[in-house]
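With one protein chain held back, the other chains of the complex are shown just where they sit.
Labels run A and B following the written order; every chain starts at residue 1.
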Amino acid sequence: MEQLINKLQKSFKLSDVKHQRENLTFVTVKKDSALDLVTHCRDYEGFSHFVLLSCVDWIEDGKFQLTYLLNNPSGKFDLGIRTFISRDNASMTSAHLLWRQIATYQRELKEMYGIDFPGSPRVDESFILEGWDEIPPMRREFDTKKYSEDTYFPREGRGSNDPATYMKSKLYPDDEK
Amino acid sequence: MMKNSIFNISPDRSKYPEKDAEGNLMVDLDSQKYVKLWQGPQHPGVTGNMSLELTISGDEIIQAKTHVGYLHRGFEKLMERRKYIQCFPTCIRMCVAEPDYNEYNLAAGIEELSGIEVPEMAQWLRTLVLEMARLQSLLRVVPGQGGTFALGLGVQWGVYLRDLILDLFEELTGGRVYHMYILPGGVRGLLPDGFKKRMEETLKKIDEFVVNIDNLMFSNAVFKQRAKDVGIIQPEWIDQFGIVGPNARSAGFMRDVRKDYPYLVYDQLDFEPMTMNYSDIYNRARLRWHDLIMTVDLIRQIMAKIPETGDIKAPTPNVLHWKIPRNETYIRSESSRGEYGFYMVSDGTDKPRRINLRGPSYVHAISLLEHMLINANIADTAAIMVSLQTCPPEIER
Partner (left out) sequence: MTSLKDILSPFTAWKNVILEPVTIKDPINDRPGAARYRGFHKNDITKCIGCGTCEDICENEAIDMVPVEGIETKDGDSGLRPKIDYGRCCWCALCVDVCTTNSLSMSNEYKWIDTDPDNFRFIPGVDKKSWDDNEAGWKKPEPNYEFYGLKRAEMGELHPEERDHSFIEFIKGYSKQQAQEEADRCVECGICTATCPAHMGIPDYIRAIRNDDIEEGLRVLYETNPLPEICGRICTHKCESVCSIGHKGEPLSIRWLKRYIADQVESEHYKKILETENLVKNGKKVAIIGAGPSGLSAAYYLSLLGYECTIFEKLPEAGGMMRYGIPEYRLPYDQIDKDINYILSLGVEIRYNVNIGSDITLDQLHLDYDAVFAGTGLHLGRSTRIDGSDHENVYQSIELLRKITLGEEIHVAEKIVVIGGGNVAMDITRSLARLQKIKYGKVQTLATSLETEDKMPADREEVVEAREEGAIIDPGWAPQSIEIVDGKVKGLHVTQCLSLFDATGAFNPQCNLDNKKFFEADMVVESIGQGMDLGYISENIKDNLTMGPRGRIQVDKYFQTSLPWLFLGGDIIQGPDVIHGIANGHQAARGIDNYLNAKG
């Protein structure tokens, strides 16, 4: 694995190399070279199996992390290729020509995070949600609790007490801070 | 391309559907040559709530689109708002048929990210429930393939035996379907008294079932006629689509996480997953039947080798404020449908930043199924789908 990373370092600017396990390594590359690296790994390094494409919302940094996880079935190890894209007008080059299932991932990411993949087949068709008019729900700022409070009604008669506050009210109510 | 039999209608595909210059299908519904047919989400031949939007011409499928979302509960999102321990009751619901792989993956991920070693006893028990989960799932799926051709008897046998396994689950874990047995650090209980004996009694019944289903289904002229040479997976698709597990093994690719990336105590067990060289519905069902036999054997091996007693759980940080430093990992295990993986990202808080499930059906039920259904006969739709062992909850999470 180390060897492979050293080799890749020569042609791609890898950063944040993390050997998580002996058979799993994560690297970060610039957005522009991410798909070049993915393609290179598929064509020349034996990563013939595409495991997943996932997104992590680092809202505090204004970034989406896209992770392309590739697997080398004969070498039996995985390479996670991370790239960071801006959260505003989020968009990424489509990889649907590399593996057949990638279009599905990209369609889901469009719907759940609002990341566009221009040219990806059916990318604008709804995937899971129907008639959704809120912001893409997997974005961190989408507040599930608030949404459900606004959308549904609470059950009558519920209500709880915090033990410490309740004890104060019973045992030493006059003690102000 | 299709076989030569009385059930086969050889269509003349020269005219329909026409393609435009770029090769896209030209489907004009108003031309009355095509009909849209929705199969599902409520349909006896559909596993779970999934629907197929089929465009048919005569009884031939021209185009298929998979629709999911009838079951979407946003579990991945919900887990981002919960403490790690609170993710367990949520994650198990991402796969109803085999919830235990969720428990295992999540626990293993938390343990890896926190550097926790699981006691040996707990590893054996985890292996046991994972195999039991596979067994109860296969008991439904193997005869279920017959069900798609209206052979319902085997399904009844399977459901009964599955319930016997659920009885054992109930004894061991306190739950029948959602077991909540694997937690970070270990498991929630040793084998109850007499468990091995009752397990063996049930396995004996399953041995009989294995023979009976062979007679009923695999040596059945009708089943053979319907299942052979239909729904073929071409070997080159395995990598192109990302096919895993039994679907890949039937096409000649050895893909089994238990062998490729041994976890728990699988390296101490003796088993050889089967591969085949021709992947049609019949062979895939047959391969799952072999898997079932292998699972029964694995459980027997586990019952023989499992230590009498030992620690079931390693000490962990207080679950109420267990924080994990920023990091990420990918954990995989072999479900009955193939590689079941969790991509997990922690951010230093007591809640996960992201948990992303990669279930086999994400590929099998969408890009692959949509592809395989083209030019299939509508009567075979359910059979093809079931032969891929699709499971919608793991798609929509």
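Worth pointing out:
Assume contacts are C-beta pairs under 8 Å (C-beta built on N, C-alpha and C of every residue); 3 or more make two chains touch, one makes a residue touch a chain.
Everything quoted here is computed from the prediction, not taken from an experiment.
Here one chain is not drawn; of B:G186, B:G341 or B:G359, the residue touching it is B:G186. Residue B:D311 is the one among B:D59, B:D260, B:D297 or B:D311 that touches the chain not shown. Screening B:Q225, B:T275, B:Q301 or B:N327 for touch with the missing chain picks out B:Q225.
For subunit A, the residues touching the absent chain in the complete assembly are 155, 157-168, 170-172, 174-177.
In the full complex, subunit B touches the hidden chain at residues 82-83, 85-90, 153, 160, 167, 170-175, 178, 180, 186, 188-189, 192, 212, 215-217, 219-222, 224-225, 311-313, 315-321.
The rule we apply is simple: only the chains that are shown with their structure count from here on.
Between subunit A and subunit B the centroid-to-centroid distance comes to 24 Å (mean Cα coordinates, whole Å).
Residue ranges of subunit A in contact with subunit B, taken from their complex: 18, 20-21, 23-24, 26, 48-52, 54-57, 65, 67, 69, 73, 76, 78, 80, 99-101, 103-104, 126-130, 137-138, 140, 142, 144-145. Within the complex formed with subunit A, the residues of subunit B that make contact are 68-69, 72, 74, 76-78, 80-81, 112, 237, 239-242, 253, 255, 260-261, 327-330, 341, 343, 345, 353-354, 356, 358, 362-363, 366-368, 371, 396.
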